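Every protein chain but one is kept in place in this view of the complex.
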Amino acid sequence: MRTIPFLIVCLAVGAAVFAGAIASGNDYLFFAGYVVMQYIVLATAWNILGGYCGYVNFGTAGFFGIGAYVTVAIHQWHPLPIPLLVVLGGAVSAVIGYGMGYLTLRLRGAFFAIATLALAVVLETLVVNWDYVGGSRGAYIVRPEAIAPFGSYIRYMFMIMMLLAIAALTVARLIERSRLGYGLATIRDDELAAEAAGVPTLRLKLIATTISGALMGMAGAPFPYYIGYLQPDSTFGFDYAVNAIAMSVIGGTTSWVGPLIGAVLLGSLQQLATVTISSAVNLLIVGLLLVFFVIVAPNGILGLIHKYWQHKSDDFVGRRRVDLAAAAAAPAPDGAPGAPP
Amino acid sequence: MSELLEVANLGKRFGGFVALDNIALSVRAGERLGLIGPNGSGKSTLVNCICGTLRNEQGSVRFDGRVIDSLPAHRRTRLGLARSFQLPRPFVSLSLMDNVRIPLLYTVAARGGRHAGAAIDDHCHRLLREVGLEAKAGALPRDLTQVEMRKLELARAMAAEPKLLIADEAMAGLTHSEIEDILALLVRLNEQGVTVILIEHIMRAVMSFSRRLVVLVSGRKIADGPPEEVMRDPEVERAYLGQ
Partner (left out) sequence: MIFSFNLLINAIVSGILIGGFYAAVTCGVSLSFGILDIVNIAQPAFIILGSYIAYTLNASLGLDPIVISIIVLPAFYLLGAVIYQIYYLAFERRGQESLRGLAFFFGLLFITEVTLVLYFGVDYRYVQAAYIGPTWHFGAIDVPLRILVPCVVSLLMIALLQLLLSRSFIGRAIMAVAQDQLALRLMAVNPVRIKRIAFGISIATASLAGAFLIIIQPVEPSVGREYIGRIFAICVLGGMGSLPGTVIAAMLIGIVESLTATFYGPSWAPAVSFGILLLTLAVRPAGLLGR
């Protein structure tokens, strides 16, 4: 499928989801759906660097938080429309992603991972010390009640996040099928061989980090309006990082479909579960699932599906072989030494 | 013929170990050069320094008239320097087709020689056919034997359409007729104007292919000249028979 038809299908599905949610008349669906969409963006963004290129980013919360706090900072000065905030948050996040990548991506992948792991802590330190955005007390942002023509504001926010999710999926899918996607795959497989084949590995890694960081920042930009009260320690917590990684790994990292499956599955499960069990239990389950999948089914649900199909066709071939063998044995109807009872 | 590759007093150490000591080597365009030496003599290190996989601390490498010391490996490949790895390093998640597609996308395209979509597929098939892997075009590297991996390694290096091809032990483990095939392929490439440096342990192959032979022993160049003459050199004999 080309990109334009893909976009049209995505938009059609999105419109149907939106219409369905409106028809249900329950605004809670939009609140829950917003979070799921947000996770689609985060997981897809993580996978562009982690899945395609093999560089693990633990700083999802950091980049997400940058987007959120850019919004807070701008809001303190002058409220701007959300789409503009998304662009700005994405831009700042992209710049920071590029900078960190530039410093650490020339080294082994582990160093980049460690740097991103520490990133969230540092950003939290910065925000805690920055009174303008609320410091450690946190920042309140009053969400407008309604916006034309959507009615309630959450519907408007849901739509923005859904469009972002569609944009993220489209970007991931484009990368996957492009020269860039091939290049990133060679980096994941063998960086020395990639260089020898003419792949400018550092540049591609930086591109992937920047795109990935930008998308994460964009996902964070509307968040203060969603949550109403933004606190540094919850914003920069590990929850986003573990979710983004778990969703990608559980879905399957080799294709844009993987993070989508993972985010929809884990995201909606968590939305359902928060009603019944505590959020800590929720996160524990995500962590356990991550470890389980990474050990037992490292290629995720996509890998399992793939294997299942392969297995089925193998089975088919196998059974036919057995049938042939049986047919060959048939001319000896009686007295043939059969299997022992 | 002009100098294509000029290596001047090249030195490389690993900690206290001197891997390459003051190597000088020049290769003219169109040459067929054999590079031999016992294990650990620095052959692969030399290749790595020439191709930018390792950085040399000392000396300089000129390729096609320009100093390339500061260039990263991929820029050197784009200038026309391709190599195969001694231990095959295929892209394990990509099919054989896509393995040879990478240099076409990144090296040949960067030089402006853009292949269109279908033409690129044909080209990949042709490259795989030349090394006898066309039947496995859609397979993944894990389905290959060691020998086939070596052939893939060579095909990928050829795909970069190099001016200088360095084949690092491309023939280890191959049967007699397979060696003949690869040698014929290298000769054909050479006749098309590609300069070839062959690093090999199989002396029969080196002797039949090379027009000039260079011998490295413990990081130093001890001989450089016509193959028969070099093989009669007492120092080379000592190095080879002595070990």
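Should a chain be cited, it is by its letter among A and B, assigned in written order, with residues numbered from 1 in that chain.
Note that a residue touches a chain if its C-beta (ideal position, glycine included) is under 8 Å from a C-beta of that chain, and two chains touch if they have at least 3 such contacts.
In this text, all values refer to a predicted model and were calculated from it rather than measured experimentally.
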Kindly name the visible chains that come into contact with the excluded chain. A
Option touching the unshown chain, where A:C10, A:V92, A:A185 or A:L290 are the choices: A:L290
In the full complex, which of A:F58, A:Y182 or A:W256 touches the chain missing from this view? A:F58
Given A:Q38, A:T71 or A:T104, the residue that touches the chain left out of view is A:T104
Which of B:G15, B:G65, B:G117 or B:P234 touches the chain that is not shown? B:G15
Chain not shown: contacting residue from A:V41, A:L164 or A:I245: A:I245
In the whole complex, not just what's shown, which of A:L7, A:I114 or A:I227 touches the removed chain? A:I114
Residues of chain A (touch criterion as defined above) contacting the omitted chain: 50, 54, 56, 58, 100, 103-104, 107, 109-111, 113-115, 117-122, 124-126, 128-129, 136, 188, 233, 237-238, 241-242, 245-246, 249, 253, 278, 280-281, 283-284, 286-288, 290-291, 294-295, 298
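Quick note on the criterion: only the chains that are shown with their structure count from here on.
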Taking the mean of the C-alpha atoms as each chain's centre, how many Å separate chain A from chain B? 41
Residues of chain B that touch chain A when the two form their complex: 51-53, 72-75, 77-78, 82-83, 85, 89-94, 98, 101-103, 105-107, 109-110, 156-157, 159-160
Name, in rising order, each residue of chain A that touches chain B in their complex. 179, 182-183, 185-186, 188-190, 192-202, 254
